[in-house]
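One protein chain omitted, others in place.
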Amino acid sequence: MLNIGLLGCGRIGAVHAASIRRQAQARVAAVADAVPAAAEALAESAGATVMDSDALINSPDVDAVVIGTPTDTHFDLIHGAAAAGKAIFCEKPIDMSADRIRDCSRAVQAARVPFMTAFNRRFDPSFANLQARLAAGEIGQTEIVTILSRDPSPPPLQYIKSSGGIFRDMMIHDLDMARFLLGEEPIQVFAVGSALVDADIGAAGDVDTAAVTLTTASGKICQISNSRRATYGYDQRIEVHGSGGMLRAANVHENTVEAATGSGFQTAPAKHFFLERYERAYAREMAHFIDAVSHGTQPSPGIEDGLRAQVLADAATLSWQEGVPVQVT
Amino acid sequence: MLNIGLLGCGRIGAVHAASIRRQAQARVAAVADAVPAAAEALAESAGATVMDSDALINSPDVDAVVIGTPTDTHFDLIHGAAAAGKAIFCEKPIDMSADRIRDCSRAVQAARVPFMTAFNRRFDPSFANLQARLAAGEIGQTEIVTILSRDPSPPPLQYIKSSGGIFRDMMIHDLDMARFLLGEEPIQVFAVGSALVDADIGAAGDVDTAAVTLTTASGKICQISNSRRATYGYDQRIEVHGSGGMLRAANVHENTVEAATGSGFQTAPAKHFFLERYERAYAREMAHFIDAVSHGTQPSPGIEDGLRAQVLADAATLSWQEGVPVQVT
Amino acid sequence: MLNIGLLGCGRIGAVHAASIRRQAQARVAAVADAVPAAAEALAESAGATVMDSDALINSPDVDAVVIGTPTDTHFDLIHGAAAAGKAIFCEKPIDMSADRIRDCSRAVQAARVPFMTAFNRRFDPSFANLQARLAAGEIGQTEIVTILSRDPSPPPLQYIKSSGGIFRDMMIHDLDMARFLLGEEPIQVFAVGSALVDADIGAAGDVDTAAVTLTTASGKICQISNSRRATYGYDQRIEVHGSGGMLRAANVHENTVEAATGSGFQTAPAKHFFLERYERAYAREMAHFIDAVSHGTQPSPGIEDGLRAQVLADAATLSWQEGVPVQVT
Partner (left out) sequence: MLNIGLLGCGRIGAVHAASIRRQAQARVAAVADAVPAAAEALAESAGATVMDSDALINSPDVDAVVIGTPTDTHFDLIHGAAAAGKAIFCEKPIDMSADRIRDCSRAVQAARVPFMTAFNRRFDPSFANLQARLAAGEIGQTEIVTILSRDPSPPPLQYIKSSGGIFRDMMIHDLDMARFLLGEEPIQVFAVGSALVDADIGAAGDVDTAAVTLTTASGKICQISNSRRATYGYDQRIEVHGSGGMLRAANVHENTVEAATGSGFQTAPAKHFFLERYERAYAREMAHFIDAVSHGTQPSPGIEDGLRAQVLADAATLSWQEGVPVQVT
């Protein structure tokens, strides 16, 4: 039985607690949150003990920690948990600064603790299936990756002001997906962006509509486009063109009903909210972490993947600001 | 060059004339119609000579006749054309009476002239593709055939009164398709029907909504359903369940555009009118006839196919009237 | 908190236990099974007490019973639970004999206990969505219902021998769905069937391929077809043609990935097993039962729905045996 300590009892903490409950070989042993009521509510439903975060990290009753606290607290928690020898599951982004992620990486490597970066989309059944078939050579060599990703609606302006911008808080998922699918590191990033959804987002120094082009050393190309708003649900599509064919993953719809009338044939909107769209991805992600830690293997994606996605997001931000392609090493 | 005489210059005559124009090895040499203006209009656009039907049938300048006149004239025209040694392409139904079709069949066989019954749907690219793959064994043995066929809207009541009823004028296409797909003759027909679209159709002694179950000696099953009205276009689907899988042909839509909004994802209606829905089927059907006659082979479907579909339509009508399954021999 | 006693700890019992665990206002309080080990295993994972079925039914710690035992035990359990004043959730079929179901119905009505027949498909999100829109008039009047239902593979021959036959053990789900969608009772049933999948099924006096036509007093028509085998997954489609359009529910696929190669465009098989295909239906079904009992309302479908489906299955069996349409009153 793997005893897990949950750091952060907000929305994403609750998601992870539910995922842990589905696994027979793990349980939520302890929870911590800056808001006592949040910790207590989750503790009660999970049958866990409330602790403060330091105590939790160092508790002998905790084998692994799940970090779902605000980004600026990750650095200290990672260092603390690594020092205490706990396995670590950390929400993305690991940190706003690539250098500080490198620092965390050194601490994790020195402590030889398992570390997993929570890029949940890699565990979506369709995206995972696509990637596995790609890796198995089903369509030969990868040539062009296309990622279309649109959120249903923008987050609160307050969130945007401290999020690091669209490339770091939203597109970072797509940048990780690009790495996952390209099978090769991007060496150049070119980004454009506009505030078309909400002028206030532009006034806050960010964009809500963005497009990036990545290229790799061998000439593979990836195009990503993002919008902070889609009226028809949470639009999440990926497509890989290869030497032997094409693989793509379509949207997940609310149901399979089709209505035919004089206006044509209509199917349901895409699932609207990330929690329902990626429900199975969250469950499979946590299952993988628990399984890896239980078997003493390294979970994936690791801290290096968290770092590289952040480096790409930084490069995209710079490219957008400067108007030129940015090289990544 | 095959010289074709067109008997009947109405809507379907014009379709066949256009199909003939697409073929390099044939031409419309002569046309006839009870309405002189119709004959003249088609003659002018086709560069053909207007004749009366007797003269056309016996003209040495005519190698083959295409019969697109009212059903009750088919019998005499077929006998005349057979006697004159012309190849015959005849619209369905060949005749309202199965016995009279048998009589035509004897005349055609005695004269040894090629004869084709115009079941155009067999030449629809999708239906033909499906049947060819079925015949090639792609899904093993046929077990269940499902045919969903709905017209966009009912024909004029006047037409219905003289059409022989829904089983003979509309479902006959599906009954032929069932034979085409089952690969075995139905031995039993069970039919039900209702007047749900228009009570006047019921008052006229017919139904506008009908369903038939066919069974064959080896136990294959076919279900057909018809409606005289579909708000979303001309709905024409077939599906075959076999021991090794399933083959189905979907509707043909007006275009490939999909619109996504808060209401969901919407594609275009099905093509609305039989002339546009089956445009390619008409062209391929005539190409087959011309090709067969030019090469001295027997076109298919032949007069026997026209007869057997009519026998099934008669049995369906009787089953609906009597409320019991009817055996077919 | 609703305390539920689980009668039967086999596969379906485990499904219901898992569904109950998802509901905050209910718990599995007690379990019973003829096989002690099965009861103990489920009791342990659910934190429940093992009892024998009599004790469970009469326990003051049990508010409601979920009956998932073999069909021939239902009759006594229902009578016992009704006498004890427990709410009852019962797997289908309630009993093999319509008369015995009528007897159960009288006992349930006399005891005034809530009763739900477990026709889980009514709770499938797509089928439920379709039915709700149909009931709301989205496509006007229902005219033709088409149900295509194929199992991935036949059950063991031993099961078939005691199941009551395809119409009672498999098509009964579709017959209930037909009633759900027609909004009107069928008055006539016509059935045909063949043993095409496995000759041994035929030798055992059953069929594995079957088709039924239902008609209602107002002339609505329903066609159902079943096969015990589909190579491409669990094929479950329903379609309703109405005066204003058409509503249909497509299959649920394993994922949304599409592969394009020289052979064409390929998507994943349909979900293969009924437990995964109807996972959400099972959860929503139990949620409805718990909610209804907790609020003192009558759950639906009730015992009358279980009876009527059985009557239709009996009529279909008779129609298949006699080769004639059977009237239902």
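We call the chains A, B and C, going by the order they appear; numbering starts again at 1 in every chain.
Everything below uses one rule, namely that a residue touches a chain if its C-beta (ideal position, glycine included) is under 8 Å from a C-beta of that chain, and two chains touch if they have at least 3 such contacts.
Every value quoted in this text rests on a predicted model; they were computed, and no experiment measured them.
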Practice problem: Touching the absent chain in the whole complex: find that residue among B:N129, B:S162, B:Q298 or B:Q327. | Solution: B:N129
Self-check item: Chain not shown: contacting residue from A:A34, A:A111 or A:A211
Solution: A:A211
Quiz prompt | Residue among A:G10, A:G244 or A:G302 that touches the chain left out of view | solution = A:G244
Quiz item: Taking the entire complex into account, which one of C:A34, C:A55, C:A83 or C:A268 touches the absent chain?
Solution: C:A268
Quiz item: In the full complex, which residues of subunit B touch the absent chain?
Solution: 125-126, 129-130, 133, 138-139, 244-252, 254-262, 268
Exercise. Over the whole complex, note the residues of subunit A touching the chain we left out.
Key: 141, 143-144, 146, 148, 150, 188, 190, 192, 194-197, 209-211, 213, 215, 218-221, 223, 225, 227, 229-232, 235, 239, 241, 243-246, 323-325
Exercise. Could you please point out the subunit C residues that touch the chain left off the display?
Key: 230-232, 235, 253, 260-270
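Simple rule for what comes next: only the chains that are shown with their structure count from here on.
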Quiz item: If you average all the Cα positions, which chain's own average lands nearest?
Solution: C
Quiz item: Where the CA atoms of subunit A average out and where those of subunit B average out, how many Å apart are those spots?
Solution: 57
Quiz item: Of all the residues in subunit B, which ones touch at least 2 other chains?
Solution: 230-232, 235
